[in-house]
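Have a look at the structure below, then the notes.
Up next, chain A:
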Amino acid sequence: MSGVLFQLVQFALVLALAPLLTGIVRKVKARLNGRIGASPLQPYRDLARLLRKQPVAAEGASPLFFASPLAAFVILWLAAGLVPSFTTDLALAGSADLIALVALLAAARFATALGGLDVGTAFGGIGASRDMMLAALAEPAMLMVIVTLALVAGSTSLLRIVGFVVGGGVGVEISMSLALIALLMVAIAENGRIPIDNPATHLELTMVHEAMVLEYSGRQLALIEGAQMLKLLLYLSLVGAVFAPWTIAFEDTPDALMVGLIGYAGKLALGAVGLGLFEVTIAKMRVFRATEFLGGALLLGLLAAIFRLIAETV
Partner candidate 1 sequence: MLALIVGALGALLALGVAGLAGARHASIGRSIYGVAATVSAGLAVLGASRLTSGAADETLILPIGLPWLGCHLRLDALSAFFLVVVHAPASAIGAFAAGYVTHEPAQPRILPAYPVFVAAMTAVLIADDAYAFLLAWELMSLASWVLVLAHHEESDTRSAAWLYLVIATLGTVCLMAALGVLAGGAGDYAFASLRGARPAPLAGALVALLALLGAGSKAGLMPLHAWLPPAHAAAPTPVSALMSGVMTKVALYGLVRILFDLAGPLPWGWGAAIAMVGGASAVLGLLYALLQTDIKRLLAYSTVENIGIAAIGIGLALGFRASGQSALAALALTAGLLHALNHALFKSLLFLGTGALAAATGTRDLERLGGLIGRMPALALAMLAGAAAIAGLPPFNGFVSEWLTFQAILASPPAAQASLRLGLPLLGVLLALAAALAAVCFVRAFGIAFLGRARSPQAAAAHAPEAALVWPPLALGAACLLLGLVPALGIALSDPVLRALGVPAFAGALVGPAIQLGDNGAGYNAIGLAVAAGLLGLLTVVALHRLSPLTERRGAPWDCGFPDADPATQYTGSSFSQPLRRVFGPLFAVRERVDMPAPLERRAAGFAVSLRDPLWIALYRPVARLVEMLAGRLNVVQFLTIRRYLSLTFGVLVLLMVLVVIGA
Partner candidate 2 sequence: MSALAVMLLVPTAAAIALALAPGGVFAALINVGASLATLAASLVVLADRPAPTELWLIDDLNAYLIVLTAFVMTTTAVFSGGYMGHEVAAGRLSAGALRTYHALYQALNAAMLLAMAANNVGLLWVAIEAATLITVIMVSLYRTREAIEAAWKYFILASVGIALALFGTVLVYLAAQPVIGGGLEAMAWTVLQARAAGFSPAVLDLAFVFLLVGYGTKVGLAPVHAWLPDAHAEGPTPMSAVLSGLLLNVALYALLRFKMVLAGSRAAGTPGPLMIGLGLVSLLFAGLMLYRRRDLKRFFAYSSIEHMGIMTFAFGIGGGLANFAGLFHMAAHSLAKSSIFFAVGGISQVKGTREIAALSGLTASHPALGWGLVLAVVAIAGAPPFGLFTSEFLIVSSSFAHAPALTAVFMLGLLVGFAALVLRVQHIAFGAATPSHAGTAHQATTVVPLYTHVGLVLIAGLWLPAPLAGWFAAIARLLG
């Protein structure tokens, strides 16, 4: 029963924290750029504003145009809720493993891309095509990371992996570190951060995700923004859960849960700062360089898996 309760709490938690996370990243970047920057709470205000505005849709926009943001938002919300954040006692934890998680992300992307194509503008097409291309390269890299983890923990179930890592199953290991780097690269690509894409740009042919959602406004745009924020949160908590799971609560004692919550918040904050730091230090690269970036990620993932196998064989 507690599982259901914690599950609901987690759903609420991720939804509540996602905008804040984005806000913090922006704030960090602003400060590093020497600007004051907007308050970390700005994303909440933006979302509220978008919700209040009257949405405008192109003529000839099909029902799918309106359905796809909703679908993407819901799927990402669900996915974000599946990753153990502060406790492992989650009702749905058993019903989705890493592969299912990747599939959920793919489904969300599928929906968004179709939405981008729906109105039939050049920008929508550009965005959809490029986004799918990047995903086509990011997903294998992601799966390679999963392969490595599965080899280490003997399972693709997040709970198992978390338990295994906490149980000290792995020391500092080259394959794990390679996997971490690969996962971070994938996260950057998937979230359309610099150097792959610039979430802040508009009217640049280099933009990918923004081009895809150009036609959206009002509540649909709010859903999309929200989905983006959830995705970022998802990846950060995934990294946290897999590579730094020590704070996660394994039994339902209040203090354990407290530790879990605080640890989770700390991990997210750390991740946000790190991301901001990373983004300001490097420059955006051309779209077709991105394939090399992701190819690198894939290679790292493959190396990680092979190192792992060699470690087992010898």
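To be clear about the criterion, contacts are C-beta pairs under 8 Å (C-beta built on N, C-alpha and C of every residue); 3 or more make two chains touch, one makes a residue touch a chain; residues count from 1.
If you want to know what made the cut, all candidates are chains of the complex that A comes from, given by their letters.
Quick caveat: nothing in here was measured; it's all calculated off a predicted structure.
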Q. With chain A shown on its own, which candidate in 1 or 2 touches it within the complex?
A. 1
(Q) Using the touch definition from the top, list the residues of chain A that touch candidate 1 in their complex. (A) 11, 48, 51-64, 66, 70, 73-75, 77-78, 81, 92, 94-97, 99-100, 103-104, 106-107, 109-110, 113-114, 117-126, 128-130, 132-133, 135-140, 142-144, 146-147, 150-151, 154-157, 159-160, 203, 214-215, 218-219, 222-223, 287-288, 291, 298, 302, 305-306, 309-310, 312-313
